[in-house]
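Structure first, commentary second.
Heads up, one of the protein chains got dropped from this complex, but the rest are sitting where they should.
What follows is subunit A.
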């Protein structure tokens, strides 16, 4: 039976390759998560942005390694310290035929605070003070203070027509009445947690996409998604689990696509004067917090065998991490070498710090957030036990983990962090900078790490508009944070897509987005 289907498949593929245009009409994709609403200003969720990108365009776009590229804005430049000018693309139309102008961008920016939900989009407009329309194709944005990352923030600024009007929310969008954008696809239908159906917008400024109709099916269960691909119900799936990836590699009917993701699993050692969960030696609580000692944090780092994590624990679907971002990101420093694994040196450091027989510590992480989080967590506990520590590893559901992590209840935790904007300020400002609610820094700094030197360098970066100069400053910041083991990065997770062989091809993206208009049918590139 299998062979038969396969042969028919090959025959059909051969036949169809003679007439590719006829066969490349519909694309059905099986995805782990879909949007929560069709209103593009409702939520910052990655799966939301990924889906809505098909219907709406953003002012600024990003390529597959998250470097900025023109979107609805063709170019942008700072005029002075607190003013940015955006030059907009001409000749763009919305799906209802109205032309796109600067008024629509202004309307979209001002609409965000009115309609956003618990994952607040105001995150992307927090630097915007006021918006001014200079002419139809020039937009001037006044910022609160110096805002070098404004174009990065605008990579999530979806533009809706100004005719949308006020008081229109999720219901009107979900029904389709208000779901009008300038994107490569028109909205056809959607239901929560169900299928999002799209049809090609013929007049899109990037040119026609190869697929006339796209169905994005939401299939959260990993096994169900794989089964849908294998039974031919969908053409492509994302988030292939490691176990299935191994068997797919040997299957000629399926093709896999792999890419580094932005997500890195970081160990977060609390360096507060008093650790939230006690650390014990021989059952006795220790005086002070051993994790405050840099030697201890270095020992923890040296005891991690990242090659084993990648090759054994993650079945090859990862890359060793030596800093908080993947290579090539804005602020990634090349001056850090690969992390060493040296258990002898680690033991020596630990003994030096006064813990020759190790200590007992709790270690908490998520088990459903990203693929591999629980297994890496357990593997780390074992690696540290070789160092002489007693590690009580506990992998928890994100629903339980995150609220407790927010209350800083963990002495040692591990969770995934993605530098979603592709540049360092996002990560450093949230996790490494000292907690400073006034300035809005350190909201995700749950370890109590505070280094005035780092803060000074980082803040200098946020005040520098020249990109090259800023890049150098952030590279310096990377060095300081990693030298200090403010966090201990372990592995960069990779993501895997799988498709029926001979149907389509695409370049995977580090932000894990599956964009239908960037997928091309085989033989039609």
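The definition used in the following text is that contacts are C-beta pairs under 8 Å (C-beta built on N, C-alpha and C of every residue); 3 or more make two chains touch, one makes a residue touch a chain; residues count from 1.
As a working rule, contacts and distances are computed from a predicted model.
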Per UniProt, the name of the complex member that is left out, chosen from "Acyl carrier protein", "ABC transporter permease", "CRISPR-associated endoribonuclease Cas2" or "Protein-arginine kinase": "ABC transporter permease"
Listed residues A:79, A:224 or A:246, member touching the removed chain: A:224
From A:93, A:120, A:189 or A:256, residue that would touch the chain that is not displayed: A:120
Hidden partner chain, touching residue among A:98, A:233 or A:292: A:233
Subunit A residues that touch the omitted chain in the full complex: 1-2, 5, 36-37, 42, 44-45, 117-120, 122-123, 126, 169-171, 174, 191-194, 217, 219-221, 223-224, 227-228, 230-233, 368, 397-400, 402-407, 417-418, 420-421, 426, 429-430, 437, 440, 443-444
